[in-house]
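Supplied in C-alpha cells, the structure appears directly below.
For this depiction, one protein chain was excluded, whereas all remaining protein chains were kept in their positions.
Chain lettering (A, B and C) follows the sequence in which the chains are written, and residue indices restart at 1 in each chain.
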Amino acid sequence: MKIRYFAWVRERVGKPEEEIELPAGIATVGELMDWLAGRGEEYAYAFENRKVIRAAIDRTHVRPDAPIRAAREIAFFPPMTGG
Amino acid sequence: MKIRYFAWVRERVGKPEEEIELPAGIATVGELMDWLAGRGEEYAYAFENRKVIRAAIDRTHVRPDAPIRAAREIAFFPPMTGG
Amino acid sequence: MTTPTTIRLQRETFDAAAEAAKLTRGRTDIGAVVTFTGICRGDEAGEPIAALTLEHYPGMAEEEITRHVEEACARWPVLGVTVIHRYGRIAPGEDIVLVVTTSSHRAAAFAAAEFLMDYLKTRAPFWKQVEKAGAKNWVAAKESDDAAADRWRGKAAE
Partner (left out) sequence: MTTPTTIRLQRETFDAAAEAAKLTRGRTDIGAVVTFTGICRGDEAGEPIAALTLEHYPGMAEEEITRHVEEACARWPVLGVTVIHRYGRIAPGEDIVLVVTTSSHRAAAFAAAEFLMDYLKTRAPFWKQVEKAGAKNWVAAKESDDAAADRWRGKAAE
C-alpha cells in the first residue's frame, strides 16, 4: 500500500511517499494514523495532532473511520489552503 | 419647468422634452402625471397606466407623492432595463 | 485613501482585460479581482434578435451609478471599482456592461460586483429596445431583477 504525505506532514515525516505492509488489525484511516505515529520520532511529530490531519483514499477525501482494506494509495495532509 | 420623457413614454408623447408652465394646484409628481394625461390623446396614451411609470426630479428617483415645487427638471420613464 | 473608481458611459465597446489591469497594476494589496461582462444575446424568448438599442438618461445615469459605486465602497472593503455601460445600438455577441471589483479577499469583490449588477439592472436609467424581424419592442422589466436588487436592502456588510 502506498502512503503519501503533503505539506508539513511530508516535511515532518521526511519523505513524500513510501510503500508499507499493512499489519493485521488496522482497519481504518484513524487506526493507520495511530500505527504510523508509533513508527518513530518523525512520525510521532507528524501525527501529534491527528485531529487536524486530513486523509484521502485513492484521491478522494475520507473521514478517519473510513475502511482502508481496498485502498491502493492513502494520503495524509493538513487542511487545504488552495485558491 | 423642464419635463423629459424616455423610452416608450417618449415615443407615446412624441417628444423627448418640453418646457411647461406649472398650473396652480399641482403639488406632486402624481398630480403632474394626472394633469399631463389630460393634455391630449398622445399624453393620455403615454400615461394610461400611471402605476408603471417611474419619475425622477433633478436626476434622482422619486415616488408619486414627491413635491415638485422646487424641481428644475422632472423626467418620466418606464421601469429601467439596464445592465 | 479613497478607493479608485472609474465610471464611464459610452457608445464604443470596451476592453475588460485592460480595465482590470488598470485596477491591479503596480499594487500588491489586491488578492481578488472579479470581472462581470454582460453580453447582448442573439435571441430572446427563443426568437432571434437583430440588435438591442440602449437609451439612457444622460447625467442621471452617471449620477445613479456613482451613488451605487459609493455605496459598494462603503459596504465592502473593495480596493477599486470600474463600471462601464454602453448605450446606442448593440449587436448580438457584443459587450453591453462591465463591472470590475478588486479587494484583498474574494468575498468583498464578489459581493460588490453582484450588488452593482443588481442595481444597474433595476435603478440605472437605461432602457433596452429589441429589434426582432423588423419590429422594435421595449424590453419589459423583470420581477426577478427587482427581487435580486431588493435582497441588498437593509442587509449589513458581510
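In the analysis below, a residue touches a chain if its C-beta (ideal position, glycine included) is under 8 Å from a C-beta of that chain, and two chains touch if they have at least 3 such contacts.
Everything numeric here is computed off the predicted structure, so don't read it as measured data.
Chemist: Where does the absent chain touch, in terms of which shown chains it meets?
Modeler: Contacts of the unshown chain, counting the full complex: A, C.
Chemist: Considering the entire assembly, which residues of subunit C contact the chain that has been omitted?
Modeler: Interface with the chain not displayed, on the subunit C side: 16-17, 20, 24, 27-43, 92-93, 104, 106-107, 109-110, 113-114, 117, 148.
Chemist: Take the complete complex as the reference. Which residues in subunit A touch the chain that isn't displayed?
Modeler: Touching the missing chain: residues 4, 6-8, 10, 56, 59-61, 75, 77-83.
Convention: only the chains that are shown with their structure count from here on.
Chemist: Using mean Cα positions as chain centres, tell me which chain lies farthest from subunit C.
Modeler: A
Chemist: Calculate how many whole Å lie between the centre of subunit A and the centre of subunit B, each centre taken as the average of the chain's C-alpha atoms.
Modeler: 72
Chemist: Two-or-more-chain contact residues of subunit B, please, as numbers and ranges.
Modeler: None at all.
Chemist: On subunit C, where are the residues touching two or more other chains?
Modeler: There are none in subunit C.
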